[in-house]
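For reference, the structure I am asking about is given below.
Of the protein chains in this complex, one is absent; all others appear in place.
Our next item is chain A:
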Amino acid sequence: MKRIDWRGALLRPQFAALAAVLLINWLLFPGFFDITLQDGRLFGSVIDVLNRGAPVAILAIGMTAVIATKGVDLSVGAVMAIAGAVAAVLVTGGASAIFAVAAALLVGLLCGLWNGILVTYLEIQPIIATLVLMVAGRGLAQLVTEGSIVTFSDPVLIFIGTGSLFGMPMPIVIAAVLALVATLIVRKTALGLLIEAVGVNRSAARFAGISSGLLLLVVYTFAGFCAATAGLIVAGDIRGADANNAGLWLELDAILAVVIGGTSLLGGRFSIPMSVVGALIIQAMNTGILISGFSPEFNLVVKSGVIILILVLQAPMVSQWLRARTVERKAQ
């Protein structure tokens, strides 16, 4: 087993970008790193970044696996809405919270399986196959909630969105556990290697004896599971299922997080932890804009400017040039 190069890992542009965004936030708002204990849970802007970033981070975990197979899943935002709607309607209808959560996760798995079948057996391009559920899924969620925001007061569902474990908000705990488990599974077994092989060349992988069809099914189903988990969190957070807005456009944030994390959209090389870092960069930026006091017309411009900067720093040309310069300086 190879040893992890911690120093090299920490020098990656993503960590530099995260540090830079956090630093700017601190300069804009000196209390940014203050953390206090409020009603038995940690309270502060940094916690907000982690807490609000959790749903996108969870989506990004599933999305990373999908993108590593040279696919993409546009339906995750809609699946979030469906999962939230199913859980909310079940608990308000008198079902137990455990049953509602299990049903929501099961629906997420089924949505992912549906995508996987379209991609694997019908060989529809992933962007089109998942676009179907992206459009239809929100409609399904609206059918489930009958168009209104279904509010609930079930303590278990609310706990998923706003509770805390040892002072740490639940969304952070869930995202961290999911990221850790997923990383261990893909890196401590051959699964990661198989996913990369399918992403680089599906036919070659099949000839090498990998059942790439089954692997794709598993990957899309996992993305659906992650989406359902994120959907439960956002529903629990506002104590209601908002089929029109839950997860709206979050698939794009998730893809962006994966790309910022350095996973190639062409498949192959991927990193789940770096995608989570990507999600945190996006959220650190969002939180920074909120506390900066800029007028909201600037939000999207500032956000896209920072993203361009991060992606340029990661571009092969720029990183080669930077490396050449450091080598030069060392030689002098």
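Before moving on, here are some points about what is shown:
FYI, a contact is a pair of C-beta atoms (placed from the backbone, for glycine too) under 8 Å apart; a residue touches a chain by one contact, two chains touch by 3 or more; residues count from 1.
Following the convention adopted for this analysis, contacts and distances are computed from a predicted model.
The listed options are "Gas vesicle protein", "ATP synthase epsilon chain", "Sugar ABC transporter substrate-binding protein" or "histidine kinase", and the UniProt record of the chain not shown names that protein "Sugar ABC transporter substrate-binding protein".
Shown as candidates are A:Gln14, A:Ser45, A:Thr64 or A:Thr229; the residue that touches the absent chain is A:Ser45. From the set A:Ile149, A:Val173, A:Val200 or A:Leu313, the residue in touch with the chain omitted from the display is A:Ile149, counting the whole complex.
Counting the whole complex, the residues of chain A in touch with the unshown chain are 29, 31, 36, 38-39, 43-45, 48, 52, 142, 146-149, 151, 162, 234, 237-240, 242, 244-246, 286-287, 290-291, 293, 295-297, 299.
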